[in-house]
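Note that this complex is displayed minus one protein chain, with the remaining chains in position.
And now, subunit A:
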Amino acid sequence: MNIVVLVKQVPDSGADRSLRSDDNTVDRGSANNVINEMDEYAIEEALRIKEAHGGEVTVLTMGPEKAAESIRKALSMGPDKAVHVLDDALHGSCAVATSKVLAAALGQLGADLVLCGAESTDGRVQVMPHMLAERLGIAALTGARKLTVDGTNLTVERQTEEGYEVVAASTPAVVSVWDTINEVRYPSFKGIMAAKKKPVQTLSLADLGVSADEVGTAGATSAVVEHRRRPPRSGGERFADDGTGGVKLVEFLATEKFV
């Protein structure tokens, strides 16, 4: 099975993040950039499918030059090769334009199965899998906590508010996964060394046949008008329990009219 995993480099969600003051895009320059955590589960799932059924795993990333670090990190887990969509004109692309570019790349790669994280930690928008499925005319099985592959048949358990849905489709398909789907492996020393030699192909917009005015800030379908820091919360009253903590807590609830 030819599996492509979408990997996004994002600012570390454990550190301070911000938007740039000049063009309101995500500040990737000063931030510590990492693989979007949920994507690691997609990589892991791809490797498990390859181990069980054979095939090839390709990492696909769209991002600036420094995204190459995340591509090597992803390859160190075990995928065979990577494609980096890299073009200065992509800076500031909205989700709609991003889906156009990724769909073009996926079209060239001819994937049977596209795996990705259910959301990224920077935008948390969750729209990409269905945008890609819509463009490619293939199935989208999203929010999977379990994926079963049987030949060309795919079945997922899709997490819902009330429980889960069982959703079935045939390949080709896009499947997005939550972090409940598996336990991610750590790259081995051997894997880290091997990743340095794995092929990474760079594709420009011209290579994909996408025009520069359809993407980036110029082609964006939505725009940030302004942004500001939310004032941080300040802690209120703190009470060291002396045996009346529960009562004190309820007294506070009562003054706030919750009981």
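Definition applied: contacts are C-beta pairs under 8 Å (C-beta built on N, C-alpha and C of every residue); 3 or more make two chains touch, one makes a residue touch a chain; residues count from 1.
By definition in this document, contacts and distances are computed from a predicted model.
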Identity of the absent chain, which is to be given by its UniProt protein name, from "Electron transfer flavoprotein subunit alpha/FixB family protein", "Cytochrome P450", "Glutathione ABC transporter ATP-binding protein" or "Menaquinol oxidoreductase": "Electron transfer flavoprotein subunit alpha/FixB family protein"
Residue of A:48, A:91 or A:130 in touch with the missing chain, whole complex considered: A:130
Of A:46, A:149 or A:169, the one touching the omitted chain in the full complex: A:169
Touching residue (missing chain; options A:35, A:74, A:104 or A:141): A:141
Absent chain, residues of subunit A that touch it: 13-14, 16-19, 37-38, 94-96, 99, 121-122, 124-131, 133-135, 137-143, 145, 155, 158-170, 173, 178-180, 220-230, 232-241, 243-250, 252-254, 256, 258-259
